[in-house]
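Every protein chain except one is present and positioned as in the full complex.
Showing subunit A:
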Amino acid sequence: MNAAIVGIGATDFSKNSGRSELQLAAEAVSAALRDAGLTPSDVDGLVSFTMDTNAEIAVARELGIPELTFFSRVHYGGGAACATVQQAAMAVETGAAKVVVCYRAFNERSGHRFGQVQTAAAANIDNSWSYPMGLGTPAAMVAMFARRYMHEYGATSEDFGRIAVIDRKHAATNPHAWFHNRPITLDDHQASRWIAEPLRLLDCCQETDGGVALVVTSADRARDLPQKPAHVKAATQGSGPDQFTMTSYYRDDLTRLPEMGVVARGLWERSGIGPSDVDVAVLYDHFTPFVLVQLEELGFCGRGEAKDFVASGALELDGDLPLNPHGGQLGEAYLHGMNGIAEGVRQVRGTAVNQVADVEHVLVTAGTGVPTSGLVLGAS
């Protein structure tokens, strides 16, 4: 694609920001534009995704962005993170806009907490087959998949725990991470309380107050801007057969994420690279079990083999597939995948705190269990 991410910006990541969600959005967008060497008057497109309270026009007002020719909002919450970049890249390629900013900002810990039972969500007719039965939190919905996955492949709670340990290890050396200097052991994971068996507390990501923004423009224009561009090699969305939001329980196989399989096919096809060409993987980690399933869907290992792949040390910073060098959402912050895209950009630039050597390609995925999306970012 002829598009690149040329600016990234974020607020601090906290549990109580002390300011409005709109202020967080405005601060993040402002920081991303400064990073890109652009001004609000250069912006003519804004993209966010559902479950964000900041309207595009409100963000434009705060920043003093005079005119917008493209604004879009992608569905399915965290599954839309990488799709915001796809929207921006398509807008840039088609000429719908020249500079598009993707943003996400919320007080998800001090304000509306996504980990609680969203009683209002039961008004959705699809949710009427789960919420009234008592299945009303994201953790519990993922746990239903995880239990079947364990049954089919002999995976254990410890296999899930290893993902949390890696994320927290990487977060421990990232000063921007909420869990900076706070690594955990597998014993800590095993000792953490049940949230929704088979998920423990440390299988579940944190809740964060904060904002992240990304600036997308054409590769041509990127050449004239100060930062090394992170080229959008491929960006795609994915929805699978008989798709539901978090509760696709009625398909043949509960051990898979077919929507991520759709994303994987699209990414490899359009970027021209394959799993072995990926230097860094930023995989969406709101709950540990789905990181294992993603490794399988994306083709890094065979079905049911993720537990062995993880145990082999492949996901360490010096392994074959360094995972979430920023600490992921379990370790750094839960900005619904947007902080992971920012990390992908830093890895391509060579400016990450836990920098992997000679990064050519970074794979980034978005929320799992829902219709999702993914990105391949490239250095050239």
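Here is the rule we use: contacts are C-beta pairs under 8 Å (C-beta built on N, C-alpha and C of every residue); 3 or more make two chains touch, one makes a residue touch a chain; residues count from 1.
To be clear about the criterion, contacts and distances are computed from a predicted model.
A single chain of the complex does not appear, and UniProt lists its protein name as "DNA-binding protein", one of "Carbon-monoxide dehydrogenase large subunit", "SpoIIE family protein phosphatase", "ABC-2 family transporter protein" or "DNA-binding protein".
The missing chain, though absent from the display, is touched by one residue of A:Arg148, A:His180 or A:Arg349; that residue is A:Arg148. Of the candidate positions A:Val29, A:Ala177 or A:Ala196, contact with the unshown chain belongs to A:Ala196. What subunit A contributes to its contact with the hidden chain is residues 115-117, 119, 122-137, 140, 143-145, 147-148, 151, 193-197, 242, 247, 249-250, 254.
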